[in-house]
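Selected chains from the complex are presented in situ; the others are not included.
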Amino acid sequence: MSETGFKRIEIVTEALRAKQVTDILDKAGATGWTMLPVLSGKGHHGVRHSGDPSGISDTVMIVVIASAEHAQNIMAKSDAILAGRTAILAVSDVTVIRKDRF
Amino acid sequence: MSETGFKRIEIVTEALRAKQVTDILDKAGATGWTMLPVLSGKGHHGVRHSGDPSGISDTVMIVVIASAEHAQNIMAKSDAILAGRTAILAVSDVTVIRKDRF
């Protein structure tokens, strides 16, 4: 049940683009992802705070644990994933323990 | 103060099971953990959104930074940790800087 060779992909992007990004992840074969709320962030466009009434500056973090193959598919789509204003994608190695198979 | 050989364990599970999971972590010797809210997630049971009035589909992410020894204790309990419907456990290597010892 403990499997090495997996990748943890962390994406920070605008909430307005979140569905677009998870659609890309789904098409790339990701069997799962987790979306976390973000309080505030700083990037190339300055500091952004979530929670203003328009919601236009809201940001989310999407975490994907993917097999090496699915991770490669996802990274091949990085241009589309990173199309927004606020966008970063960071990849690290993880070992996964899980009941079901990826 | 900078110590290598630590593990970062990331667990995504149902909010209803969170206390059960942190009890297992505490018994395994984890000196600390951090619980983050989750907006939505996709897994083997489809997409789940937090925030419905029942709270029944709420999910949390629990992050544990543990010594190699404590991490091994935690991973030995992975069956109990992953007993819920929504559950994944991913482990990565980290270097830790901290005032207190683990």
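Letters are used for the chains, namely A and B, taken in the order the chains are written, and counting of residues starts over at 1 for each.
As a working rule, a residue touches a chain if its C-beta (ideal position, glycine included) is under 8 Å from a C-beta of that chain, and two chains touch if they have at least 3 such contacts.
All values reported here derive from a predicted model rather than from experimental measurement.
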> Number of identical chains in the whole complex, 2 of which are shown?
Replying inline: 3
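Note that only the chains that are shown with their structure count from here on.
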> Any idea how many Å lie between the Cα centroids of chain A and chain B?
Replying inline: 18
> In the complex formed with chain A, which residues of chain B make contact?
Replying inline: 10, 12, 36-44, 59, 61, 75, 78, 82, 87-93
> What does chain A use to touch chain B in their complex?
Replying inline: 1-2, 6, 8, 22, 26, 30-37, 60, 63, 65, 92-100
